[in-house]
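Only one protein chain is missing from this complex, and each of the others stays in its spot.
Labels A, B and C are assigned to the chains in the order they are written; within every chain, residues are numbered from 1.
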Amino acid sequence: MMIVMTPGASEAEIEAVRAKLETTGVHVAVMPGELTTAIGAIGDPEGVRQLSLEGMAGVDRVVPISRPYKLASSELSHHEPSVFDIGGRTVGGGSTFALIAGPCTVETREQTLGVARAVKAAGASMLRGGAFKPRTSPFAFSGLGVEGLKILAEAREETGLPVVTELLNGQHADAIAEYADVVQIGARNMQNYALLEVAGKLGKPVLLKRGLSSSLDELLMAADYILKEGTEEVMLCERGIRTFETATRFTLDLGAVPWLKLHTHLPVIVDPSHAAGDRRLVQPMSAAAAAVGADGIIVEVHEDPEAALCDGPQALWASDFPQYVADVSAHAKLLGRVLA
Amino acid sequence: MMIVMTPGASEAEIEAVRAKLETTGVHVAVMPGELTTAIGAIGDPEGVRQLSLEGMAGVDRVVPISRPYKLASSELSHHEPSVFDIGGRTVGGGSTFALIAGPCTVETREQTLGVARAVKAAGASMLRGGAFKPRTSPFAFSGLGVEGLKILAEAREETGLPVVTELLNGQHADAIAEYADVVQIGARNMQNYALLEVAGKLGKPVLLKRGLSSSLDELLMAADYILKEGTEEVMLCERGIRTFETATRFTLDLGAVPWLKLHTHLPVIVDPSHAAGDRRLVQPMSAAAAAVGADGIIVEVHEDPEAALCDGPQALWASDFPQYVADVSAHAKLLGRVLA
Amino acid sequence: MMIVMTPGASEAEIEAVRAKLETTGVHVAVMPGELTTAIGAIGDPEGVRQLSLEGMAGVDRVVPISRPYKLASSELSHHEPSVFDIGGRTVGGGSTFALIAGPCTVETREQTLGVARAVKAAGASMLRGGAFKPRTSPFAFSGLGVEGLKILAEAREETGLPVVTELLNGQHADAIAEYADVVQIGARNMQNYALLEVAGKLGKPVLLKRGLSSSLDELLMAADYILKEGTEEVMLCERGIRTFETATRFTLDLGAVPWLKLHTHLPVIVDPSHAAGDRRLVQPMSAAAAAVGADGIIVEVHEDPEAALCDGPQALWASDFPQYVADVSAHAKLLGRVLA
Partner (left out) sequence: MMIVMTPGASEAEIEAVRAKLETTGVHVAVMPGELTTAIGAIGDPEGVRQLSLEGMAGVDRVVPISRPYKLASSELSHHEPSVFDIGGRTVGGGSTFALIAGPCTVETREQTLGVARAVKAAGASMLRGGAFKPRTSPFAFSGLGVEGLKILAEAREETGLPVVTELLNGQHADAIAEYADVVQIGARNMQNYALLEVAGKLGKPVLLKRGLSSSLDELLMAADYILKEGTEEVMLCERGIRTFETATRFTLDLGAVPWLKLHTHLPVIVDPSHAAGDRRLVQPMSAAAAAVGADGIIVEVHEDPEAALCDGPQALWASDFPQYVADVSAHAKLLGRVLA
């Protein structure tokens, strides 16, 4: 930590800060400047944070030096990326590209099996599909529940595709653990810490979506919540942030991908569908995600998007999906990646 | 709903939209213009939303006409504000001002009782305090749990102040219901729909904080989740939104207060502490909240903020609190409000 | 400045940074920590900034310690607020409240004189009105130009109210200098540095509006551009920032007012009209501006807003203005301020 004093801070105020810092056992260096004095505190940042120095007389600001996340940090892994095996698919590590595709929501057995076959045939790595759906309005369709999970499991059995589905509520944890291969945490729950801990205890890989106004530091701290439960297999997912721009539904932050590659060992997946909100934008944004170095994509596909119960406008037509896979994987191949 | 076609939309595309709309039984009006055709769909907006018209050929945009929330809408109450009684304090309705004060976190019995006595003596309406704390980092102090709830109950017994405390996790629901007078839902859980439904079933008033990137429409839809469980006593809380500006911790959106007064019957409380992040800003922002027409304030107070375990820099000194109450209530009084 | 090295930075990289810093003559303190080394550089921050240390091998981040503005800083004035006299009205200093009112745009002589008389009668301190209007679309009405300035001057002659009007283009500088008492710089030009320098040379007080996505640091640096030309009379104006929330036209950042009071000696004015975009919100937001400690308000008033050529929906009815003045000035009075 670096404590910056106000220009008018007195010697006594500076001493009081130094004394308080020293109670935590950190190394303290006072650096008097022309206008302001700065005080460096090297050591336990959590301990210093709890001192609440910002409110002390004469303190202008407290500037963190160390990053606030730990287990997700690339330091921990000595800059070696994490690599997982999920049902025979390799995720992370730079030589594969995971293409997770499927409907927004499990609506019926026929619809789900139809899409699963289509995406499998086109080369998808895993099947996505929601059985429990978070809805902004309490009056909207909220999914088939356990029935939907069973349909997904049937689709896995037929196609061999591992299943990615959202855990929305701790009460569904057992059911999700029974049927899912990857547990998804949605953007609105990224800081639902109770749920993160439940997810971390299921013994399954977790796909953690970035909250719609969460900083990358907060995303990595949320990953820490899951990792500390013992799970090592956490995938981060950039899915668009909320900004002033409303032309697209959210602003896909692709610069986050190479930034995350510098700061964490965890794989990074991109969800272009929710950010675009319009299927005409999904293919270009997916190609960009591959080009920027993502480890994979999670995308919505439907055999008849115009009849979809949820988010139809952003779903790709299953009939267009083979061309989409060809386009996107060509960009991934330029980075030395093959479809997982 | 209003469906706006692209300028080049064909007659057949327009007809397809009309036909699809008519399946839902809404009234359809086609309005051909010079450049674009617009199609009005009057009736069941939820039904129209599920048609996913945005993805149909020739459709440019779908513009909602009606507001997306229902139970929270001021229409429902014929523009009469809701008024609640909470432990003898009147909230809502325009003639009172609720001053909810206390520590960020229950740290010890002495600290909590000390603050409770101080805020009671200065005229506070209710006591706030966290027993379960959401923390961005999993390695930070997270509260005393049920032990903290018992301390809050003891403070209520001694001071008579109703207790406001946060429900963080559905598993704590029974304990919260046993000890709290008002159940707080934190900003990070505003769209944790499972938790909203749990809160709505406890038979207690709920204080719902706005998510840090939630629109006011979304706040009112979140209130709908609670209201539909049967609770009628929901207070909304503006606590600052996340913007590009980092001079203050969050940007307190006081314009939201009169906007909410136009659109909902629910009372509106302001939390100046979290938005400011600096106690020197809390008094002016509280006075502004009173002047802008809020129904109350929830503010952090500590006997020794420099020793606080959580958010000390934004906590008011208990010794300054009487003057704070005098200042803020003078502004409320100009609007005809007395302390609840 | 504080240079934070990456955890894996080598001794040689740390030495290279130290050597580069020492070329600028600053005092350098190397602080080795458990994980990362931090290097403090105390002295000329502009010189250090130009070293571009962020791009050097082994450097993680460069954290500024000193504030980036100078002339606008409250340090410069030893925390004494600036006080100006504008045509007999005192602005700044805490004992007055400036009420600047008038139409968005000068439309006709009759309209402008009518509003000027009305706001004067109700107690306004100055008259606002646009002769040159910035318009987002090039096809919208853009003001009467010099003709409008003459009408404003006539209104001043009749009412005695000093005139505040916008300088939009350096080519209009002479005309503005001839007719205006206060030169306004609009939000979209806050970082039009050429225009700031022109404004600073006119020898008139300047009202500088915050850009719609400008940080408070940037606002104070923009003030520095004007102040360095020799003008001492700069008023800052908070007028709402652009955020994700669209319920109000912009998000009025009232927390900025007390923050600015801590960091600058310049007076702070609030524009509630543009942020609200809806006259029903203007009175509460104005009362809040007075309560939060602003030195004044600039507000739009029209005798018949429904016939206004520009921004009618946010203009107050002139017939409602006396009540508005009574309400707002009552809040200002609680802070010991009288109308300027």
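Note that a residue touches a chain if its C-beta (ideal position, glycine included) is under 8 Å from a C-beta of that chain, and two chains touch if they have at least 3 such contacts.
In this text, all values refer to a predicted model and were calculated from it rather than measured experimentally.
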Seminar exercise, completed: Contact partners of the omitted chain among those displayed are A, B, C
Exercise. Looking at the whole complex, which of C:S125, C:T159 or C:N192 touches the chain that is not displayed?
Worked result: C:N192
Problem set entry | Selected from A:E13, A:E154 or A:D217 as touching the chain missing from the view | A:D217
For this session: Return the single residue from C:E13, C:E154, C:E218 or C:D327 that touches the missing chain.
Result: C:E218
For this session: Would you write out the residues of subunit C that touch the absent chain, in ascending order?
Result: 20, 46, 49-50, 52-56, 68-70, 134-141, 168-171, 188-189, 191-195, 211-213, 218, 221, 224-225, 228, 242, 277-279, 305-309, 311-315
Problem set entry | Positions on subunit B where the hidden chain makes contact | 2, 4, 7-8, 27, 29, 31-36, 38, 40, 42-43, 63, 65-66, 75, 79, 213, 242-244, 246
For this session: Name, in rising order, the residues on subunit A that touch the hidden chain in the full complex.
Result: 213, 215-217, 240-241, 243-248, 251-259, 262, 275-276, 280-281, 284-285, 287-293, 327, 330-331, 334
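Here is the rule we use: only the chains that are shown with their structure count from here on.
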Problem set entry | Centre distance in Å when subunit A and subunit B are each reduced to the mean of their C-alpha atoms | 26
Exercise. So how far apart, in whole Å, are subunit A and subunit C when each is placed at the average of its C-alpha atoms?
Worked result: 38
Problem set entry | Inter-chain centre distance, subunit B versus subunit C - centres from mean C-alpha coordinates, in Å | 30
Problem set entry | Residue numbers of subunit B (touch at least two other chains) | 213
